[in-house]
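In this view, the complex is presented without one of its protein chains, the others remaining in place.
On to chain A.
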Amino acid sequence: MDFKDYKGVWVFIEQKDDMVASVSLELLGAGRKLADKRGVELAGILIGENVKHLTKTVFEAGADTVYVYDQPIFKHYRTESYMKALLDCSDKHKPEIILYGATSTGKDLASAVATDLPTGLTADTTELDVEEETGLLLASRPAFGGNIMATILCKKYRPQMATVRSKVMKALPPEIGRTGKIVEETISLKEEDIRTKVLEIVKETVKKVKIDEADIIVAGGKGLGSFDGFQLIHRLAETLGGAVGASRDVVEAGWIDHPHQVGQTGVTVTPKIYFAIGISGAIQHIVGMKNSGIIIAINKDKEAPIFQNCHYGIVGDAFEIVPLLIEMFEHALAKEKVTK
């Protein structure tokens, strides 16, 4: 394998319902930086049916080139068909790096592609960099078993691949009218050759908890002691008009459902105000909230790592501080109304 043949940074463009997924736009933002540092092209790889017009969005988000596989066989995401397109494209055009969103589709596809190529794949990356000289991708993620990060490399194979958490990279502001090169590709793949069929897609109208869109998040941890204790978090969230977040330990204890979990295996959030109450501040939690506007920590242990990751900290008992905060906040709001 001659590494010199491998050039450029690629982003797998995830699309659904005629829209480019936001994680793909974020990856184009991150990929742009890597490509510029290395002095190479940034390309998107877009697979689907009737998706060619989405190239516009991809160029405006920073890509120089978009490889497009627009065929009826790609109507639904299926591992085998999408993988074949990606392998075909990688064989022909030899990228140095391929990035995927760490979504269920992105992870499914990347795992399959990595096995076939073969190459190394780093999962759930939260930081990306590239060595200017060698093109070595530096993919970092929280390491197991400590409040530490690990940087993972793939020295032996090209392309290098990583899946990247959504909401941790920043999309560029769209540059309206920016265009680039469209490379249309096709593969001869017959429906009979694909061993899976999507029979039906069912949208469930269950109320979705979307804490990642809230301006204010009040998150509670194991320090609340019990399901009943955790209700204090709901009360504060209600008072402030915010959403409720939680650490993984709280979700595992069954005090609240998984959609509320913030962190590496939950959602990544960037609210304007984030409260971490009775949360110790493990790295797996921090990576999910560190880009919040104002982080406020309440914890009774002054050594808790959360205090190194907050803007304002109160060392104290949640059961004393939070009721006081609710009371004083309501009071202040009431006063405000009167003076208006």
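The rule is simple: contacts are C-beta pairs under 8 Å (C-beta built on N, C-alpha and C of every residue); 3 or more make two chains touch, one makes a residue touch a chain; residues count from 1.
Here, contacts and distances are computed from a predicted model.
K.L.:
Would you mind picking the UniProt name of the chain not drawn here, from "Electron transfer flavoprotein small subunit", "Carbon-monoxide dehydrogenase medium subunit", "Lipopolysaccharide export system ATP-binding protein LptB" or "Tryptophan 2-monooxygenase"?
P.N.:
"Electron transfer flavoprotein small subunit"
K.L.:
Looking at A:Asp116, A:Glu132 or A:Glu184, which residue reaches the missing chain?
P.N.:
A:Asp116
K.L.:
Tell me where the left-out chain touches chain A, residue by residue.
P.N.:
Residues 76, 79-80, 103-104, 107-108, 110-112, 114-116, 118-124, 138, 143-157, 195-204, 208, 215-216, 240-241, 249, 252, 264-265, 272-273, 282-283, 286, 290, 294, 296, 302-303, 305, 307-316, 320-321, 324-325, 328-329, 332-333, 336-337 of chain A touch the chain absent from view.
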